[in-house]
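One chain of protein is taken out of this complex; the other chains stay put.
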Amino acid sequence: MIPILFFFFAGLAIASALLMVTHKNPVYCAIFLIITFFALAGLYFLLGAQFLSVVQVIIYAGAIMVLFVFVIMLLNLSEEVRLPAGRRLQSGFGIVFAAILGVQLLVIAAAGTRVFGRLSGDTPVSGTVERLGAALFSTYLYPFEIASVLLLTGIVGAIILGSKKLPKEQ
Amino acid sequence: MNAIPLNFFLLVAAVLFAIGVAGVLVRRNALVILMSIELMLNAVNLTFITFAAKWQALDGQLFVFFIMAVAAAEVAVGLAVIISVFRLRGTVHVDEINLLKG
Partner (left out) sequence: MFDLVWLIPLFPLLGLIINALTGWKSAGVRPGVIASAAVGLSFAAAVALFFELLRLPAADRLVEVPLFKWIAAGALSTEIAFQIDPLSMVMILVVTGVSFIIHIYAIGYMHGDRGFNRFFIFLNLFVFAMLILVTANNFLMMFIGWEGVGLCSYLLIGFWYQDDYNAYAGRKAFVVNRIGDFGFLLAIFLIYATFRTLDFTEVFSQAAAMPIGAGVLTAIALLLFVGAAGKSAQLPLYVWLPDAMAGPTPVSALIHAATMVTAGVYMVARANVIYTLAPTAAAVVAIVGALTALYAATIGLTQFDIKRVLAYSTISQLGYMFIGVGVGAFAAGIFHLMTHAFFKALLFMAAGSVMHAMSNQTDMRIMGGLRTKMPRTFWTMLIGTLAIAGIPGFSGFFSKDEILWQAWSGAHGAPWLWLIGAVAAALTTFYMFRLIFMTFFGTLRADDKTAHHLHESPGVMTWPLIILAVLSLIGGYVGIPAVLGGSNHFEHFLAPVFAASAELRGVAAHGGAEGHATGHSLELLLMGIVLVLVLFSLWLAWRYYGRKSDLPARTAARLGGAYRLVFNKYYVDEFYDAVIARPLHRISESALWRFIDVRIIDGSINGTAALIGAGARALSALQTGVVQNYALAFVFGVIALLVYLFV
């Protein structure tokens, strides 16, 4: 069962990620990204991270992506159509570099095949709400509090940046 | 054969990360670039969770939790910046925003 689920989610994630970076319309990009996130949530679940899996759906696929879509609406963006001459080099090199980096990472990940065990049916570590919560409010209490402050700062910053009347550039 | 090697997850994460990098380098739309960055973050998250499973430890998952919190803040600020830039320059295409030019 697990291999089937794994290959399904993995294939879905990679395919929709590819579509996300290649599609011209940002709205479609957003939708494909949501699909990727869902697939990733499935992978998390397979790895025993139930809580994170749910949080992935709620925060990423829900909150963050809604934010993206709102902004896309707000800006009323058109599709990327023209590709200026100077961009060819950037795009070409970008793809080549990304490919090299991907190969490097694959090689590194593959090198660990013998070291890593296999994922068996019984979940190795169970990231339940209870266990994560216990860790968060004991060992990771200070990082947790700091993260909350960070989020608050992010909110304030976003409001100021988004609401401030900026002078039109000459 | 009802189990797969754990590092298959790492391979998936590597592929996703590379796709994210390609998106950052190739796309002109700042929004899509931001999405690609999110994709890269998620690839890293997947790696963390894989390692958490490997080492039978919760710490990896907790890291992912914090990364999500940071990512949420980052996206909020990043989108606000994009809105500001759009207001100012009338575009979100990064190659048209070249005020850093020396």
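List of remarks:
Going by the order they are written in, the chains are A and B; count residues from 1 in each one.
Here is the rule we go by: contacts are C-beta pairs under 8 Å (C-beta built on N, C-alpha and C of every residue); 3 or more make two chains touch, one makes a residue touch a chain.
Please read all numbers here as calculations on a predicted model, not as lab measurements.
When you scan A:Leu101, A:Leu136 or A:Leu151 for touch with the missing chain, the hit is A:Leu101. Although one chain is not drawn, the whole complex shows that of B:Leu6, B:Val24, B:Leu62 or B:Ala80 it is B:Val24 that touches it. Listed here are the chain A residues that touch the chain not shown: 90, 93-94, 97-98, 100-101, 104, 107-108. Residues of chain B that touch the chain left out of view are 21, 24-25, 28, 33, 94-95, 97-102.
We take it that only the chains that are shown with their structure count from here on.
Averaged C-alpha coordinates put the centre of chain A at 5 Å from the centre of chain B. Residues 1-29, 31-32, 34-36, 38-39, 42, 45-46, 49-50, 52-54, 56-59, 61-62, 64-66, 68-77, 79-84, 86-89, 92-93, 95 of chain B are the ones touching chain A in the complex.
Of all residues in chain A, those touching chain B in their complex are 1-3, 6, 10, 13-14, 17-18, 20-21, 26, 29-30, 33, 36-37, 40, 43-44, 47-49, 51-52, 55-56, 59-60, 63-64, 67-68, 71-72, 74-75, 77, 80, 84, 86-87, 90-91, 93-95, 97-99, 101-102, 105-106, 108-110, 112-113, 116-121, 124-125, 127, 131-132, 135-136, 140, 143, 147-148, 150-151, 153-155, 157-162, 164, 166, 168-169.
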